[in-house]
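Below you will find the structure I want to go over with you.
Here the complex is missing a single protein chain, while all its other protein chains stay put.
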Amino acid sequence: MNNATALKTGLWKQFVPYLERTSKWWYILFGIFFLGFIFGLVGLYTQITEGHIVTGMRDNVVWGMYIVNFIFFMGLSYAGALISGVLHLFRSEWRGPIIRMAELTTIFALLIGPCFILFCIGRLDRLHYLIMFPRIQSPITWDVIAISTDIIGCIIFLYLSFIEDFAKLRDRTEARFSGWRKKMYRILALGYTGTREQKKHLHWARNVMAAMIIAIAIIVYSVLAWIFGVTLQPGWHSTIFGPYFVIAAVYSGTGLLIILMALYRKIYHLEAYITKGHFVKIGVLLLIIAAFYGYFTFSDYLTKWYGSAKMDKVLIDKLFTEFYFVFIFSNYIGILLPMIIMAIPGLRTIRNITLAAIVAVVGLWFNRYLIVIPTLETPYLPIQDIRMAWIHYSPTWVEWALFIAGVSVFSMLMMLASKLVPIISVSEMETVEEEIALKEKNVQSAKA
Amino acid sequence: MKYLISNSFSGIVTLLLTITLFPGFLFAQSQEDETTEKKSTSLSLVLTRKAGGDYQMKASLAMMTETGRTLLKGVDITFAGGDDLSQIIGKQKTNLKGSTVFTFPKDRLSLPNEEGFRTFGAVYAGCDTLEPTEDQISVKDLMIEVTSVEEDSVRSIHAAAWSVGNNGDKIPLTETDIVFYVPRMFSYLKIGEATLDSSGTAVVEFPGGLPGDETGHITVIAKVEEHDVFGNAEGETRVGWAVPARLIMKDSYRALWSQIAPTWMIVTLIIMLAGVWGHYAYAVYKLVKIKKTARKLST
Partner (left out) sequence: MKCMITLKIIPKDNNMEDKSNSRRQFLKLGAGAGAFALAGLTAGKLLSAGQENNANSGKKIKVLTTDGRVLEVDESQLADPSLDVVVDKDSSHLGIENRKFVMVIDLAKCKNARACVEACVEGHHLPSDHEWIKVYLLQNSEREAPYWFPRPCFHCDNPMCVSVCPVGATYKRTDGIVLVDNERCIGCKFCMTGCPYSARVFHWNDPPELHETAPYSPETTFPHKEGTVGKCVFCADLLRKNELPRCVTACPMGVIYFGDIVEDTVTNGMETVRFSELIRDRAGYRHLESLGTEPSVYYLPAVNRQFPYERGFDGLDPKQKERYENTAAYKINPLLKHE
């Protein structure tokens, strides 16, 4: 317990200055991301005023980079949810410093992801028709229901994990918070004082929500995969797509978590809390997921290539010619490199693990690109009798602008969040310590 | 970026071309169009004597241009009878394809001349840019009687064609081809062809498996076509030998394209949503409990 208290106070000391004051560099970085956001707004304005003609999408490739980004961001979010849910339910001892980041990733990516599908929709003014005239048979309706359910679930889960910290922030009278902040912390803390009864209620609510989050994450990402899987298009019409997408999502989410750990560790000097041990543990998790992900990728392409149904063959030929380097990068390097780094203990440095994570995340984005674009460029009826310029898809500046804006908004939100609450869940650290102490006590009593 | 530049470049080029070239183009065109001479027009007519004795005329109006015929829409065509087309029966506008079908009712037909010919015509009055035009057709009445005969389970359609002589006697039409049709949505479907024999009759077998209406009835038309004297003439009868045809929708209970989703899908969705949202409600209930205990403590 003493150890835990020491850690706790240390952590508070570490964070309070960051919560109280903001450095110059924070503003500069935030400004850069804000410019990215503005760039996206310009792109969006262009698209709204001039129509979707400003994008690279045409009658064959009707879904372009927007949908790639949509699946990508949704992937990041479910992964965060899965990790935080699993880590919480299984009471992993090392979850303390990273669970908050996972939760924040979840909620922010989940708010950004669906925006990309909105950019892709031709008539935003009729968006409410999705609720007014829903057809249960359409996977898009499933998606609307699933994503909104997921967003609400994630908000509840996140809030539950914040209550204890809000209560602590409220009680820290020595910190110089402004008036509105104090008020906000007081309201959000719900009068939580950590009585045994309150702890029990909170414990149950969090357990239930953690389980729900895992279930929903799997369902939602499967539904997303089925948008592609249920169609007859070569390359999409695959039964493996549901689980394949889920595992790919976890892969990208874990990768992002490692990147964020490295960033926050450096910026907030959290070397004492986020140790190499954490990196190795989550890196091993990345290794296991990479193995599964590689296995799914391999089975998907193996069956397509071995069977070589006409359109599958055309598609695979295209992937290995036109998209050769992208394919090699995303499906070979993007899977094998992280595995090699994690498999050889000598290579497991924090820098290498972070590098592996970056390769994994970028590779996965390209994997999504390879799922969406080449298939649409390979319809059953060959693309003919159409303007030559309409045959191949390449994203325009508008699509890039909105992608940059998406990344910028995510970064901005992460930066803002770390200003409002400690990026390491102090209460979580405490709980973990308590759990460890309890376990030790049990072991001792068992010995006696 | 490359794409963007090339795109906007071509857009600018198009715009410039539109602005700069178009007025010039129009001007050049209008120089040619100064001529005010009228365009010649032509009418083409198809006349058919229908089963009841009415005559039906299809008239198509075209304007002659350097490149060929151009059909004219929404133009008034006057339909008239009598040798000099003096007896006006009615007026109708041409449709989108430049033609119109007009019926001369049998009680308003012009009287036949001494040789038994009736004259039917169509007139286009012209306007300040189009020449007037007219055309006419003279035919004799040809009566066609169609009957159905079922003998030893052989179903046949009989047609007898005759004209009426000066003294009122029936003169059979012989050695002439006659075609048997059933009317369909867009056109006539041919079911047989025969030659009228010396007694002026012809027989064809009624084909099996032909869909009719819901009760299995179908109209059969016998038609003499493009005859030098009689033109086109039809006779008809109705038989009950067709296969009753009714559209049956094969509505699979697994169909996903229907308006309402399959039951299992709705049930699954409701169960899943109830399960998930039930747990959410539980979590929120726990939050309320926390708040309540807090209030209890403070009081």
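Which chain is which? They are A and B, in the order written, and residues in each are numbered from 1.
Throughout what follows, contacts are C-beta pairs under 8 Å (C-beta built on N, C-alpha and C of every residue); 3 or more make two chains touch, one makes a residue touch a chain.
Here the structure is a predicted model, which means the values were calculated and not measured.
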Option from B:59, B:72, B:89 or B:202 whose C-beta touches the chain left out: B:72
Among B:256, B:274 or B:288, residue touching the chain not depicted: B:256
Chain A residues that touch the omitted chain in the full complex: 50-53, 57-60, 62-63, 120-123, 126-127, 129-130, 132-135, 137-141, 144, 227, 230-233, 376, 379-388, 390-391
Residues belonging to chain B that touch the chain removed from view: 17-19, 21-23, 25-27, 29-36, 63, 65-67, 70-76, 93, 96-98, 124-130, 184-190, 209-211, 214, 245-247, 249-250, 255-257, 259
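Quick note on the criterion: only the chains that are shown with their structure count from here on.
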Chain A residues within the chain B interface of the complex: 56, 135-137, 142, 145, 149, 152-153, 156, 160, 163, 190-193, 195, 197-198, 201-202, 204-205, 208-209, 211-212, 215-216, 219, 394, 396-397
Of all residues in chain B, those that touch chain A in their complex: 1, 3-4, 7, 256-257, 261-262, 265-266, 269, 272-273, 276-277, 279-280, 282-284, 286-287, 289-291, 293-295, 297-298
